[in-house]
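Only one protein chain is missing from this complex, and each of the others stays in its spot.
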Amino acid sequence: MSIGLLSLILLALATAGYLVARTRAVASAGGDARRLHSLPAFHGRLTAMSVLVPAAVILILWLIFEGFAIRGAALSQLKPSDVPDGSTMDLIMSDVGRIADGLNQLEARGTELAPLLASPDALAAALKDVGVAQGGAPTPDTILAAQASREALRTSRIGLSIVTLAAAVAGLVLVLRRITPEFRARNATEALSMWLLIGASLIAVGTTLGIVLSLLSETLHFFRLYDFRDFFFNLTWNPKFTGGSDLGIWPLIWGTIYVSAIALAVAVPIGLFSAVYLAEYASKRTRAYVKPLIEILAGIPTIVYGLFALVTVGPLLRDWISIPMGIGNSSSSVMTAGLVMGIMVIPFVSSLSDDIINAVPQSLRDGSLGLGATPSETIRQVVLPAALPGIVGAILLAASRAIGETMIVVLGAGAAAQLSLNPFEAMTTVTVKIVSQLTGDTEFNSPETLVAFALGLTLFTLTLCLNIVALIIVRKYREQYE
Amino acid sequence: MKLEREVAAETIKIQARKVQVHYGTNHALKDVDVDILSKNVTAFIGPSGCGKSTFLRCLNRMNDTVASAKVSGSILLDGADIYDPRVDPVQLRAKVGMVFQKPNPFPKSIYDNVAYGPKIHGLTRSKAELDEVVESCLRKAALWNEVKDRLQSPGTGLSGGQQQRLCIARAIATSPEVLLMDEPCSALDPIATAQVEELIDELRSQFSVVIVTHSMQQAARVSQRTAFFHLGHLVEYGETGTIFTNPKDPRTESYITGRIG
Amino acid sequence: MKLEREVAAETIKIQARKVQVHYGTNHALKDVDVDILSKNVTAFIGPSGCGKSTFLRCLNRMNDTVASAKVSGSILLDGADIYDPRVDPVQLRAKVGMVFQKPNPFPKSIYDNVAYGPKIHGLTRSKAELDEVVESCLRKAALWNEVKDRLQSPGTGLSGGQQQRLCIARAIATSPEVLLMDEPCSALDPIATAQVEELIDELRSQFSVVIVTHSMQQAARVSQRTAFFHLGHLVEYGETGTIFTNPKDPRTESYITGRIG
Amino acid sequence: MTDMTDHPLLMPDARTKARNAAERRFRAYGLTAITLALAALVWLLVSIFSAGLPAFKQTFITFPVTLDAATLDKSGKLDPVEMAKVTTIGYGKLIDKAFAAEIEAKGIAHEVKPKELGDMISEQAGASLRDMVLANPALVGQTIQFQALANGRIDGYFKGRVTMETASRDKNTSPEKLALADKLRDAGVIAVKLNPGFLTMSDASDKRPEAAGLGVAILGSLYMVVIVLCLALPIGVAASVYLEEFAPKNTFTDIIEVNIANLAAVPSIVYGILGLAIFINFAGLPQSAPIVGGLVLTLMTLPRIIIPTRAALKAVPPSIRDAALGVGASKLQTVTHHVLPLAAPGILTGTIIGLAQALGESAPLLLIGMVAFVKDFPGLPPQGLFDPAAALPVQIYNWTQRGDPGFVERASGAIIVLLVFLVVMNAAAIYLRRKYERRW
Partner (left out) sequence: SARDQLQIAGSSTVLPYATIVAEAFGEQGSFPTPVVEGGGSGAGRAALCKGVGEDTIDIANSSSKIKQSDIDTCAANGVTDIMEIRIGYDGIVFASDIAGPDFALTPAAVYSAIGAKVAKDGALADNAAKTWTDVDAAFPAQDILMLIPGSKHGTREVFDIKLLEEGCKATGAYDLYLATAEGADDKEKGANALKACHTLRTDGVQVEIDGDYTETLSRLDANKQAVGVFGLSFYENNTDKLKVATINGVVPSVETIASGDYPVSRPLFMYVKKQHIGVIPGLKEYLQFFLSEDMVGADGALVAYGLVADPEVEKVRAMIDAEEVMAPLQ
């Protein structure tokens, strides 16, 4: 049974379960739903969930782990002597996988398999025909292994169908049988829902794990090629095409901090004041229009900002500020990129803060205004502290966006990695270098490319520290209202 | 009502004329005329929902914050129309303080709650002076003994009655000329109520106090004048003694004797 | 207290033993033992901040929502410990309804406020039945006449006293077995108060009612038993008549006669 | 009342004056902030629209083409397989010939070399005509009025991008051709018209900017955004609800909280690395497919929805939860019936901003093969989710890198499309947010 069909059957079972359970629940109470502990809908939902959730969990876990079993089955057919020089068991196994795949396709086409299985050459040709590439030519052993893996897969799928359907039916029957007026269907539904909610939260944890793991192995690879002391303590970033590069991270970190700081210095005041104005002063109508308008700023592709920085803001700053003041003549500068990035992240601060400010109960404002405070005093001393967690969250999001931005930095700040205090000089950021090192023309296994992973991991750690600090600050200053 | 007008000539603190309030289509206050005298306690009584709080909130323009509320008519404070566009509601509210019906302490420490007013109005010059003000206000509001050991814990963690007294302390800390108190003793036990009533009497020596109450006894005890509201109308206004012993309007009489609500 | 125990043998609805509550370091309730009888109105009195609300919130585990609150001791409802981990607080709260000290209507329409409980508990079968429940509850809470034309306007746009009655209506709409009312009449005028007291009396025929009040008169009027709290202790508990006429503890006497607060 | 000017209420003391001045300043800051933000927006929009609007118009050349049976259907049997053997080059020659004939027929004098006349027509013309004929073999032998795209330089000439002077230095066109184009326009052969192809055609190579369209990219973006919306919003809200309302407050949940905030700070390209590792290398999903793009963007968007949602949940006053719990609602009911509706504005804002970023992001797509030249349209879902497709930001990114200046205009046009797409997509969210907004 294919996975799709299986899913359809499960869905149908769940729907049926829902309907049956509802009626059964009402019937069990003698037609008077009021006698039920839980509403009929809860009985229905519980049944549907008991059909779906365990079955889905089994299905997913099965699909993840079945690969290992199939691999084992195939491996058992292979001998060490099957691995030619210069190849590895892994390579042979991927060939086996492809042969099995090709055989399935051939079978689906109605090709007679027996003669192919007997003759590796015929099989090779037939596989090409269905578009299955091979690392090496099939051998009798690999064919055997492929057959074994197909067999294992077939058995596994039959097992899967049986087990999931059994689980689904068991769930259905178990719940249906327990339906009585006293049955706490709501509690059970909620307990199950809770697991779904927990599952949703775990996705975030899983993502982190995934990120760390996918960065870690290449980072270690990088540190095998490049001394970590140079990476962390060298103060120059100067990769060369032909190798022998200086890959000190500090200029990049400095650039990241500098650009983000300028961006926040632009976005936080503008965003916060906009939010305050919109939430506290503006009329409902104004707010209804202005808020979405400002949000467009977050949706404009960054390339537009980049060009805006490069073509408009950069020369403007150069001609009106940096050259007259004698502090540089570069049109790309941290200042340019920071300013423009600041504009881009305004809505992060303004819209999110606006919502939170708006959620502060009116009675608090009344309390303050009633004491003769001006609206601005009320906002600064009562409303903003009460909205602090949300505002800090908004600022963190803005900072995150700034740290992650590439296009604006590339076009606005230039590509020069340097440690300088002068905001009118070109600099660059970690993220920009991650992208450019990852997409350049040098070979992948060189420190120049792999450094991207180390940069990613370092940045990850740094932002983690930043977030911990932010959490501590929020905890310390939060004012919990009733 | 003729009587007061004459007497009041020099001591009228607030003069309200033809005050009307609409909440959207709900006509909550209809043509209310009241004179509130200085150095006097005025009690507003009337069944729940009759418009007492609404009128109170008109007196320091707190209704400005309710989007749906429309206020018309004139209210003069010391002869100046408080709805005049030139009037700064902030300054008005500094002069006309308010204790709300639902206690609404700030989510700050107890100390900061009381110190808030003096700070924004710059009433104290030093930390020590501020400490003093906070203590004396909390004492006056009969809360000091209960909270003196936890001044730094949040005001929202107090019991209902404690919050109410905190709000009273917060309001008197700014020394307003007129203090509007919306059911300030509703959550207080008799002893605390007596203390607050004492405070009100004390305040009267310098300021005007307007108090909304559901307790006739309280109105009779603390106020010199009483206004009776009913369904948005000011039915009767006069000397407290007269209102309670010799009401002119039959509705007043029925209310006082507990027949309409 | 010996006396009740004997009588109560078969009709004790709630039995609290050695209940202690800490808010962080603040020891708010100390060793409280109370038996609440079914088909009875029990009044909690005591000075503000003595722990009445705290104890009330223990009875339906609303203190679970206060992160800093730690409750110990045992509370039995119909003989079952409500703090038992197997107990579903939701079901408990459906049985033990609550009217909070500060009125907290949902920011929804008046109708939805009252209909919410019946809806989630599946108490009605049709819209018409629900309408009926809403109307009867609002009538019982003495609010129907004031809001019947604006059932769809938000409950938060009501006056303080109206909100309080709305919360009463909301609480009785789920027909709880025990109703906890924290100062339900604090914002009500005498007439409305009388109506609510009437309601309480009516409820008593089937349910238990626990009421917190600052008004000795009210306690005396509506309750059969009265508990006096002071500084976190349950000082005295007994027949209302006895408590008010012949208190055993000197503190109770001072409180009733208005000497301590 | 007659003399009110010296009334204490109207004569604020120095401190009040100062406070009021502070108040006015504060308000002014607010207004200034909004004005600045809006000014930046207007500036950006004006520059986008002025550069991008021309992309929605295109220069077309219309002339009769005789679909010669001898060249197009040598077998004479209208056999589609046989007919398909005639390549676009064959059709191109036919078109060139017909164009030259038309000029002659109209009696227009010009100085363009006969061999170069065909350069005025887009190379796309042959492909279009071929598609037309293969779709409708009955056309063979007839003479049809054919509307061909003009070459990008001619198009640029009518849009002011190319001038006689630049043409003289340009080896891809010549002033003579532009002069001829002028005459052809006067003769009604060449006209600038609205170009629906910009929205419906797929990308084209550097040689034919005039034929490049956004069809594949719009479809790809649509698929991805739908996936993101269907996954990120429910998962994000579920996770926030769990963490904010149910999870015990302990070190572990603190770690999760910090962790989610930190995920938002992970550069988007790192999500590409992650997507490559789990969705393509581990799960075996295909390269360049919207399903992978959608999943990667979902992971990227999740923290951007969770953070605002948690903040919004935190902002709902506890008294409302108490009220619901007090009437016997379960925690989950309390949350779904009361807390979520009140937190809805914040959640929707998070969604709006999260989707805006997801829609505009191209870096993570770089690593999963979506920053690509994709000519063929993906199929309908669900199968189409696995077909190669591009995305709007990717298309913009690609076009801004092309050498031919014609692509600059198209990139700006694509940005307009992206913005419109975004506004349309968020309109519902904005509407709902307004509806749920309330003060309490």
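Going by the order they are written in, the chains are A, B, C and D; count residues from 1 in each one.
The rule is simple: a contact is a pair of C-beta atoms (placed from the backbone, for glycine too) under 8 Å apart; a residue touches a chain by one contact, two chains touch by 3 or more.
Please read these numbers as outputs of a predicted model, since none were measured by experiment.
Across D:T166, D:N259, D:S319 or D:T336, the residue that sits in touch with the chain not pictured is D:T166. Check D:S288, D:T309, D:Q395 or D:S412 against the missing chain and you find that the one touching it is D:S288. Here one chain is not drawn; of D:L263, D:I280, D:A358 or D:L385, the residue touching it is D:I280. Check A:L39, A:I203 or A:L411 against the missing chain and you find that the one touching it is A:L411. Although one chain is not displayed, its contacts with subunit D can still be listed: residues 84-85, 87-89, 126-127, 130, 134, 162, 165-167, 169-172, 204-207, 280-281, 284, 286-288, 366-367, 369, 371-376, 388, 398, 400-405, 408. By the touch criterion stated above, the residues of subunit A touching the omitted chain are 86-88, 91, 94-95, 98, 105, 127-128, 130-136, 238-242, 244-245, 307, 310-311, 314-315, 328-332, 410-411, 414-416, 418, 425-426, 428, 432, 436-446, 448-449.
Here is the rule we use: only the chains that are shown with their structure count from here on.
With A-C and C-D as the two chain pairs, more C-beta contacts join C-D. The distance from the centre of subunit B to the centre of subunit D, with each centre set as the mean of the Cα atoms, comes to 59 Å. Computed centre separation for the pair subunit A/subunit B is 56 angstrom, with centres defined by C-alpha atoms. In subunit A, the residues that reach two or more other chains under the touch definition are 186-187, 361-362, 374, 377, 480-482.
Multi-chain contact residues, meaning those touching two or more other chains, occur in subunit B at positions 90-92, 94-95, 102, 120-121. Touching subunit A in their complex are the following residues of subunit C: 88, 90-91, 102, 120-125.
By the touch rule above, subunit D contacts subunit B in their complex via residues 1, 4, 7-10, 12, 15-16, 19-20, 23.
Interface residues of subunit C, counted against subunit B in their complex, comprise 23, 26, 45-49, 53-54, 68, 101-103, 142, 146, 150, 157-162, 164-165, 182-183, 186-195, 214, 216, 255, 258-261.
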